[in-house]
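All protein chains but one are shown in place.
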Amino acid sequence: MPAPLAAGRPPRRAGRLAALGRVDRRWIFLLVGASVALPLLRPLHLPIGTSREARAYHAEVERLQPGDEMIFSFDYEPDTMAELDPMSLATLRHAFSRGVRVIALTNYAGGPGIALRILGQAASEHERQYGRDYVFLGYNPDYSATMLRMGESIRSTFPTDHFGTPSAELPLLREVDRYADIELLVTVTASALAEYWVIWAGGRFGQRIVAGNTAIQAVLIYPYYQTGQLAGFLGGLKGAAEYERLIGRDGAGVRGMDAQSVAHLLIVCFIVLGNIGYFAQRRSARAAGDAARDGEA
Amino acid sequence: MTPAGWFHLERLPTAAATLFFGALIVVFVLLARRGRPLYIRRIAGLEAVDEAVGRATEMGRPILYSAGLDPLEEVATVASINILGQVARRAGEYETRLIMPNRDPIVMTVAQEVVREAYAAVGRPDLYDPHDIYYTTQSQFGYAAAVCGTMMRERPATNFFIGHFYAESLVLAETGNATGAIQIAGTDSDSQLPFFICACDYTLIGEELYAGSVYLSREPLLLGALKGQDLAKAILLALLAAGTLLAFLGVDVRPWLGR
Partner (left out) sequence: MKRTGPVLLGFVIGMLMLVQHFTPDRWIAERYNNILDWKQVVFGLTLILGVVSLFLYHWRRIARREEGWRYSLLTVGGLAFMIGAAILFTPSRGPYPWMFEHVQAPMQSTLFALLAFYVASASYRAFRARNLHAALLLSAGVIVMLGRVPLGEAIGLNHISTWILDYPNLAAKRGVMIGVGLGMTATAIKIILGIERTYLGRGA
């Protein structure tokens, strides 16, 4: 039988277990860093399935015909580009490969730099010509006014493109001027802008929309997908990886999946350890309290 | 001209619901104006405001207030500015410094006015320093970095994160936690609620944020509007329950609604 507890002193094993709940956060940071870095250096090649939301997103772009127009809104800044660039690039590659014409814009001040890089890369891979096959309208400071105004006239909302060329002189914009002329609107965002696109462009003007979101925002998009207000969506780096698999061209999304898997597993392990420590501490505190009461009695 | 020429008939249900909802609010505001007492339940996070401000006073350290990242046209920011007025009053009464970094210049301007008037209302206009309520940057994580830097340098005893937040919420809350501050958060951004609940001492969830200024000020007009809103929600819940029951029983109500 174990020795009775001395008042106020937990048994050694309980003390070690309780210590699991008091790990210095710097060890946690170090291990998280390693869990992300190591799989990037030595890939595990874990299998990647596809979700129904990603398949729906892919199907929306796939159904577009050559010459159809798509609005692509880069609604994010450099802070989330690691998570959202892969899905932006994959979508534009898919669109250009199908001969879809793209009208790009951004609702963030830091968006133009990202948009120009991604558009340039995808367009050059598919030999697309600026002005005829794609345009970049640039940044407008007020997103709500922009989304609502585009339903009336895109050229009035953006009198010039990002480079100062009058919109009326761009061949692509001579043919389309409002949501009714656009087959599909794609928004890739780290914020609630996908909801605003759904409310204003979708709810008011009936525009068909798909969205790419960070993983945390993707959870909020589910209601709109379930009701059909969103035709499809991609959630986080996993969504980007699924889409890359669907278009048959692996990229940064697929490469990041091993690291994400290991990091998630590590966090779960820490949660389990923390709870072991918590329960051990609670048990020893209760035992110490009982021993103190017995001593008084 | 036919009705379809001057009215979007398909939006008639929305118009009717808006008018009904507006009428409910007006009725309860009128009732509140006549002095009828209206009950509002206890909200733990708001009960703790006095304690939080008092803690900062005792420790001789400032209060940090963040109104979130959204512009003034968003409801969460309006609610936050209302709560700011109440917090600023208490800070003025206790002579505690209030620091407020802002992401939006309009919010900053309004916040400066609100705080100035709050200090004047408690007879301490000399405490107001416009440089304590300042603009940082429009960049999301630039703002987060600025607020974290302020927290590490100024070591506020109390942090208020009241408004609409995005991914930077956990960065702010964890940094505040590391400085040992008591933290009261409130947001209608449900993706960030779990992070605030984990890292903060008190969290106002969703509509508790909108009720915050009403709760702290007990102003009759606002209280009446809140009660009207609550009744509208109760009616909606009843309709949802009835619809769920009918659906469960296999009754299709769409022909009744002309669809």
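A and B label the chains in the order they appear, each numbered from 1.
The working rule: a residue touches a chain if its C-beta (ideal position, glycine included) is under 8 Å from a C-beta of that chain, and two chains touch if they have at least 3 such contacts.
These figures come from a predicted structure and were not determined experimentally.
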Omitted chain touches shown chains A, B
Residue among B:Leu64, B:Ile81 or B:Met151 touching the omitted chain:
B:Ile81
On chain B, the omitted chain is touched by residues 5-8, 11, 14-15, 18, 21-22, 25-26, 29, 72, 75, 78-79, 81-86, 88-89, 104-106, 108-110, 112-114, 116-118, 131, 134-142, 144-145, 153, 167-168, 170-171, 173-174, 188, 190, 195, 197-199, 205-207, 210, 213-214, 216-217, 219, 221-222, 225-226, 228-229, 232-233, 236
Residues of chain A in contact with the chain that isn't shown?
23, 25, 28-29, 32-33, 36, 46-49, 51, 77-82, 110, 112-113, 116-117, 140-142, 144-146, 148-149, 152, 156, 162-163, 204, 215, 219-220, 222-223, 226, 235-236, 238, 257-258, 260-268, 270-271, 273-275, 278-279
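Just so it is clear, only the chains that are shown with their structure count from here on.
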Rounded to the nearest Å, the gap between Cα centres of chain A and chain B is 27
List the residues on chain B that touch chain A in their complex, please.
73, 138-141, 166-167, 189-191
Which residues of chain A touch chain B in the complex?
77, 79-80, 109-110, 144, 190-192, 214, 216-217, 219-220
